[in-house]
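Note that this complex is displayed minus one protein chain, with the remaining chains in position.
Residue numbering begins at 1 within each chain, and the chains themselves are lettered A and B in the order written.
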Amino acid sequence: MRDFQYFEPVSISEAVFLLANKEKAKVIAGGTDLIPQLQSKAIRPEYVVNIGRIPLCYIKSDDTEGVKIGALTTIRAVEKSVELQERYGILCEAACQMASISVRNIATIGGNLCNASPGADMAPPLIGLSATARIVGPGGERIVPLEHFFSGSNTTVLKADELLVEIQAPPLAPHSGAVFLKFGKLGAVEVAIVSVAVVITLESTAGVCREAKVVLGSAAPTPMRALRAEKILEGKRIDDKVIEEAAQAASMEARPRTGLRGPAQYKRDMVKVFTRRAVRAALELAKRR
Amino acid sequence: MKQEIELIVNGDIYQVMVKPSETLLEVLRNKIGLTGTKRGCDVGDCGACTVLIDGKSVPSCLVLAIAARGKEITTIEGVADGENLHPLQKAFMKYGAMQCGFCTPGMILAAKAFLDENPNPTEQEIKEAISGNLCRCTGYTKIIEAIKAVAEGK
Partner (left out) sequence: MKQFSIIGTLVPMLDAKNKVTGKAIYGADITLPNILYGKVLRSPYPHARILNIDTSRAEQLLGVKAVVTGADTPRIRWGAKGIDDEPILCFDGKVRYAGEEVAAVAAIDEDLAEEALDLIKVDYEELTAVFDPEEAMQPGAPQIHEEMPEVKNNVGFEVSFERGNVEEGFREADVIVKDKFMNTWVNQAYMEPSPCIASFDTSGKLTLYASTMWNSQVREAVSSALQIPLGKVRVIQPVIGGAFGGKMGGLPIHFITTLLARKAGRPVKVIQTREEDFITARHRCCVSLEVRMGAKKDGTITAEYRKAIGDQGAYMYLGPDFIITVGLRGDLLYRFKNTRYEGKLVYTNKCPPGAFRGFGNTQACFPRESLLDMLAEKLGMDTTELKLRNCARPGDVSPHGWPLNSCGLAECIEKTVESSGWKEKKAKKQPKRGIGIASTGHETDMRVLAFGGSVSILKLLEDGKVQLLSGEAEYGQGGQTSSAMAIAEELEIPMEDIEVVYPDTDITPYALGPLGSRVLSSQVTASRLAALEVKKQALGVASEMLKAKVEDLEMRRGKIYIRGTPERVVTLSDVGYYAIQRPGGSIIIGKGVDERNTERTLAIDHPTHYGPNVSASYFDTVVAEVEVDTETGEIRVLKLTVADDCGKVINLMGIEGQLQGATTQGLGATFTEQTILEEGRVLNPNFRNYLVPTSINVPPIDIIWVESNELGFAYGCKGGGESPGINSVIPAIANAIYDAVGVRIKTLPITPDKILKALAEREGK
């Protein structure tokens, strides 16, 4: 690959300073997305800023504040986190299906989100959890709801001189069930055909659905909420008929394209199948909490 | 612009001149001369370049050499203890877990890191653990047998 000037800032402010002053600098964390791009010469940056030494690897959670995950936390750490398994198992579920153990050992949650692949594994579950992104730039800090973080295929709202430093998610309400399903040809080692994250919150164990999030991955240029599907689920006692309607709505809202993983219509059909399966599973979990 | 860095590989300290753009894989093979780690795809999809960094398996083609300073790197050449082969190496030989052998270094390292963390895995867990290491010759069956045998202390 083409050579570049290399920096290893040790603090967020140092990193932001570099990003602000080195034109078209690229950030590298785990390297799992950037290095293939450098190898293929898709990008030829003059400056590469390795943020790996900044202390942004942490998972902090409690019942009132929810969870805060540092952007440099590896996917493997997310997968293995006992804390997350207890409270936000959906994140572990998504993490363990990504690539391979070796890749997960270096890939970061921040990197996965900033690379913004339409199939970014961590995005649907985080959006389902109403996560927010804490971004730092030269002007200071801002918080962006994760569902508004993605602006197009492989693009985010991050400015050239900004850094994603943390992802936060509020605590899950009682009687909530969160499920992530990923459908891929060979099992999950490669990019999904479609993925679905569903979070259902019920009024009570047998009650009406108070809130529903249905988030699709690989079904549009960005991870997307299936809003109509959510509206169908909310305010109802969910039964098979409602699930079917919601699944159908999600498949209609999806905007998949025919590509290497199959025809668009097939992906649309799979959105329906997996939304149905995910809603059913989330509902069962919600009834038990 | 090249700069001199220190890499700790298999317990030895190497001083090498590297460009920031050189991956750990390239430096291990071309500068340090440890050719046991293989280049299968250069983009992290196949697992042939797996090494251990601080005991964890990583794809060395996705690590910049310059970013690996100060960390303990283990390659296939560092798995045996002198003349004493590691149980995984012995098991791979005994069970015929290789044919062309190209995926073998990466496979052994991935298996080693996995067993070090999970000494009592199920067969399914073993399969998932090596699912990032592609093998085109063996169909994986004997590889899984070999890893299982080591886990069972055979």
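The rule we apply is simple: a residue touches a chain if its C-beta (ideal position, glycine included) is under 8 Å from a C-beta of that chain, and two chains touch if they have at least 3 such contacts.
All values derive from a computational prediction rather than experimental measurement.
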For subunit A, residues in touch with the removed chain: 1-3, 40, 183, 185-187, 189-191, 260, 262-263, 266, 269-270, 273
Touching residues (missing chain, whole complex) on subunit B: 19, 21, 29, 34-43, 45-46, 48, 75-77, 79-80, 85, 88-89, 92-96, 98-105, 108, 126-128, 130-144
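Keep this in mind: only the chains that are shown with their structure count from here on.
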Distance between the centres, which are taken as Cα means, of subunit B and subunit A, whole angstrom: 29
Subunit A - residues contacting subunit B, complex: 1-6, 8, 28, 30-32, 35-36, 38-40, 48, 50, 52, 76, 99-103, 105-106, 187, 189
Complex contact set, residues of subunit B against subunit A: 1, 19-21, 23, 42-44, 47, 50, 53, 56-59, 61-64, 66-67, 110, 113-114, 129, 131-133
